[in-house]
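Other chains dropped; remaining ones untouched in position.
For clarity, chains are labelled A and B in written order, and residue numbers in each chain start from 1.
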C-alpha cells in the first residue's frame, strides 16, 4: 500500500540498504547524550545537556513569590516554563522576538513537567524553568525537557518522578528512534514523547507526519524505550553531582 | 494530582459520579461528538467559507487565496497558513489583546492537522518557482465557545477549503496578474478530521463540552486522513496518559473521524 505522504517532501536518502541512517546510527539507536547537573552559580538548580548536536542549558528558580499576586494560586504552586532559542542556535540567524513556535513548545513542556512536580507543596508560589537552546539539531523539545527534569531535581524541588523524553518517528519507510534534524525535515513522521517511567505515564506527545495505526502503536513503544535510556543518563547526572564527591 | 477551582472541583465530582454510571452530563455516549452542523458559502466575498456549529460551539472560517512570495526554502510549493481567534463575544472569559499561549496552541494544532495531512497539493500552487506562489489563508473565528475549539475550527477550515475556488493568475512583467472570470477547484488530496478527547480519571470522553473541559486531567487531539491513517497528534493538559489510553484514543479517532468525515462530505456536497 502506498501511504499518502501528507504535507512532507521525501527526496533525501535517509536510510541506506543496510538500514543505516544518514548519521550512521541504527534505526533503534539514540544519538550520544551527556547531561551535567549544577552548572550555574545563580540558578537554584541547573543542567546542561548535549543530545547529538543539541546544546541546551536549563535553569530553575523557586519556589518564589509570584508577581503580580493575582497570578498565584492559594491552593497550589504554579509552574512556569520558557523555551527560548538563541539567535545563533539555528542555521539562519533567528530573530530574537519569541516566535509562536517557542510559545507553543513552552506550553507543551510545562504540561509535560506538571504531573511530575509536587506543586501542591508550595501554594501561592511559582517555580520557573528557563530552557535556553544554544544549538539546535532536531529534537530540541525532548532534550530541553530532559534537562528541565534534571535542573528541577538539582534545585531540590520535590518530584514524583523524572520526566525523560526522546522522539521516535519514520524515515525511509522505517520506524526510527531519536529523529535528527535531517530526518525531521525530510522524513515521514516525527513523534516527540515525554515519559515518567515509575508512573508509566506519557506526559508529552505530539506527532507530525503520516503513520498507519499499527505504525503508530509501534512508534510509541519505540519512543518509550528511548525515553528509558535517557532516564538512566539523567539519574547518572544527578548521582555524579551529589555522590561523586563522597567517593 | 491536577488542581482546579472550587467550582470546577464540584463539577468534576458530579461529572465523575455520572461517568461511573456510564453517563455524560448531556446524555451522550463517551465516544460521541455533539451534533455537527456545517453550512458553507456564508462569506461570499471570500474564496471559500463555512460556519460550523458543534453543539453550542460555533466557528466561522474564511479562506482567502492570493499571490504571495514563497518561503525561502520551499520555492516549489504554495503557502498554506491557518489561524484561529476566539472573538470576545464568544464567551465572557474571552479576552482581546495579543493571543495567549492557549490560543496560539489552538491555531498551531489546527494548522498542523491540515498541513501534515497534505490536504492541499501545494505543488500545484506555484506561479513561478522561487518567485511567486499562491497563498491560501484559512482564518477561523470562534463566535460561540462551548468547548472543544480544536475540532470545531478544524472542521470549519476543512469545509471552507473544500468549497474554495482558486482564481487564476498569469505572470506578466514578473508580477502575477489576475485572469478575470477563470477559477478552478483548490487541489484537494485528502480530508483530515481531528478528534479531540479528554481524560477524567479513567474515562476517555470524545468532544468534551465546556463544563467537561474545565475539569479534564488531560486531553489529546488526533487527526486522521481519508485513508484512516494518523497524520497529527497533540497531547495537552496537566497530566498524562498511559500507553493503553493513547491506543484507545487513536482507535476512537479513527472510527469517529470516519463518521465525521462523511458528515462534512455531505454538507460540502449539498452546497457545492
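We take it that contacts are C-beta pairs under 8 Å (C-beta built on N, C-alpha and C of every residue); 3 or more make two chains touch, one makes a residue touch a chain.
Being a predicted model, the structure only gives us computed values, none of them experimental.
Engineer: Across the entire complex represented in this structure file, what number of copies corresponds to each chain label?
Structural biologist: A x3, B x3
Basically, only the chains that are shown with their structure count from here on.
Engineer: Between chain A and chain B, what is the separation of their C-alpha centroids in Å?
Structural biologist: 26
Engineer: Name, in rising order, each residue of chain B that touches chain A in their complex.
Structural biologist: For chain B paired with chain A, touching residues are 1-3, 101-102, 104-105, 107-108, 112, 115-119, 122, 189-190, 220, 225-243, 246-247, 250-251, 254.
Engineer: Chain B touches which residues of chain A in the complex?
Structural biologist: 3-8, 73, 75-76, 100-101, 103-104, 106-108, 111-112, 114-115, 119-120, 191, 196, 199-213, 216-217, 220-221, 224
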